[in-house]
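Structure record follows, encoded as structure tokens.
Only one protein chain is missing from this complex, and each of the others stays in its spot.
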Amino acid sequence: MEPAQIATTVVWCGVGLGVVFGLVANRCNFCTMGAVSDIVNMGEWGRMRSWLLAIAVGILGANLLAYFGYLDLAKTSYTGAVVPWLAYIVGGACFGIGMTLASGCGNKTMVRIGSGNLKSLVVLVFFGIAAMMTMKGVLGVFRLQVLQAPMFVLKIEQGQSLPAIIAGLSGGDLKATQLLVACVVAMAIAIFVFRDSEFRQSFDNKMAGVIIGLVVTAGWYVTGHLGLGENPDTLEVTYFGTNSHLAESMSFTGPTGYFLELLIYWSDTSKFLSFGIATLIGVAIGSFIYAMSNRSFRLEHFSSSEDMLRHIAGALLMGFGGVTATGCSIGQGLTGVSTLSLGSFLALFSIIAGAAVTMKIQYNMMMAED
Amino acid sequence: MAEAIKIRATLNGDVAEVKARMAHIMETGLRKDQATGQVVPAHFIKQMVATLNGTVVVDAQWGFSVSKDPVVGFRIKGAKKGDKIAIKALDSKGGTLSGETSVS
Partner (left out) sequence: MNLLRRSFLNHCAYLGASALAVAAGMLKPLIAFAADWNKAAFDAASLADAMKNAGTAGAIESKDLLLKVADHAENGAVVQVEVTSKIPGTTSIALFVEKNPRPLVADISFQNGAEPYIFLVTKMAETSRIRAVARAAGKSYFAAKEVHVTTSGC
């Protein structure tokens, strides 16, 4: 394939995958924030099991692709040798708090926009600006110099994915280790997920888990295999169509920032419509298609100043947290974790912790009002 | 010990468009290793020469500002299909790199 064609293919596949994600997420009410809030407020584990099933499918999918040579798991932003653990913890917690205040993570925000929610449109803009400020702007300087200062960074030579560490210590073959660890972890998660009879009967939760896990796997295939080629300008073998110039899959924090940047700096020829941006737009389109098909599209607005303030604060925290943790609830919590990266597990737990604590506080405040 | 230089040479009319990529760390000598606190010594390609069928066409001197895994592109008029393009480079530690290709 010609280089120009490679990037175009990757981007169009990104739109398609985003559409599927948005459609299924809206139809099945898949929501990472919802998964945590169901547990905290109602003791219900259905949506969390759905998220876990998606993780299990993603882990198996990504590592099968790696085993058969379709994906170099070392070439992702989640599996490097550098582990900025403080940034993962602080960023994850901030993201968890933020997504709770903002009524949903980056993915959910796009789903809600597709359904007509103007509150989420406001969230998107502040989310994207905060993400950019943290990537290259004023918050970025703080992130790099304080949160990612050398004393808060761990270096693992072989890379931070569990299989890489195990293979490095045992001297085993990396590919075989990846497959083995992936099977064991995915199996363990699947056993936990399907133990619950209520979940086994929930078509929505099962379908969402499987399809979204497959979407993540497809994303890896598209960017990591279809997107691999030789850059004609630099003769470098690289990944086309992604902002990171590495293999990517579903992630919504960076892409939101890049999306706003693209709209603002369109005339700068170095800016381009990337896989990440395409999936972001795709999710909104997919959600919109579903909303129109069952007439659930409805413009919604803030109910009060307090509602607006809460959403804006949440959006800013999401933007800062998502970039600082190298990913959001989907970026790290689904895609990152599919690589079995230690840092991704750390970020995921931090996100859930941040969200759970915020929800508990909100719940107690609500109870205290009565 | 000479290492490979990746070269692509394509003919555009009677001008050969040449692009080459070399594997080299291009260490500036100004960077401090965060683990040891020591300055990493300079190690970069200083000179490079390109020949067409053995005749020198491009003679370049580089400083350490050139990026890691250097990429260089140049154009040679009067080239024909099948002509040999060869590149040799010398670095600050006396190491050499070389590569060659035919114009296609």
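As written, the chain order gives the labels A and B, with residue 1 at the start of each chain.
Criterion: a residue touches a chain if its C-beta (ideal position, glycine included) is under 8 Å from a C-beta of that chain, and two chains touch if they have at least 3 such contacts.
These numbers come from a predicted model, not from an experiment.
S.K.: Shown chains touched by the missing chain?
M.R.: So, taking every chain into account, the missing one touches A, B.
S.K.: For the full complex, which residue in A:Ser50, A:Thr76, A:Ser115 or A:Asn243 touches the chain that was left out?
M.R.: Checking each option in A:Ser50, A:Thr76, A:Ser115 or A:Asn243, the one touching the absent chain turns out to be A:Asn243.
S.K.: By the contact definition given up top, give the residues of chain B that touch the hidden chain.
M.R.: Considering the whole complex, chain B reaches the absent chain at 15, 19, 26, 28, 30, 46-47, 49-50, 52, 55-68, 70-79, 88-90, 96.
S.K.: What residue numbers in chain A mark contact with the hidden partner chain?
M.R.: Considering the whole complex, chain A reaches the absent chain at 77, 135-136, 140-141, 144, 233-234, 243-244, 253-254, 257, 265, 268-270, 323, 326-327.
The rule is short, and it goes like this: only the chains that are shown with their structure count from here on.
S.K.: Cα centroid separation between chain A and chain B, in whole Å?
M.R.: Each chain's C-alpha centroid was found; their separation is 40 Å.
S.K.: Quick one: which bits of chain A touch chain B in the complex? Just the residue numbers, please.
M.R.: It is residues 150, 155, 232-236 of chain A that touch chain B.
S.K.: Going by the contact rule set out above, which residues of chain B touch chain A in the complex?
M.R.: 6, 8, 19-21, 34-35, 69, 71
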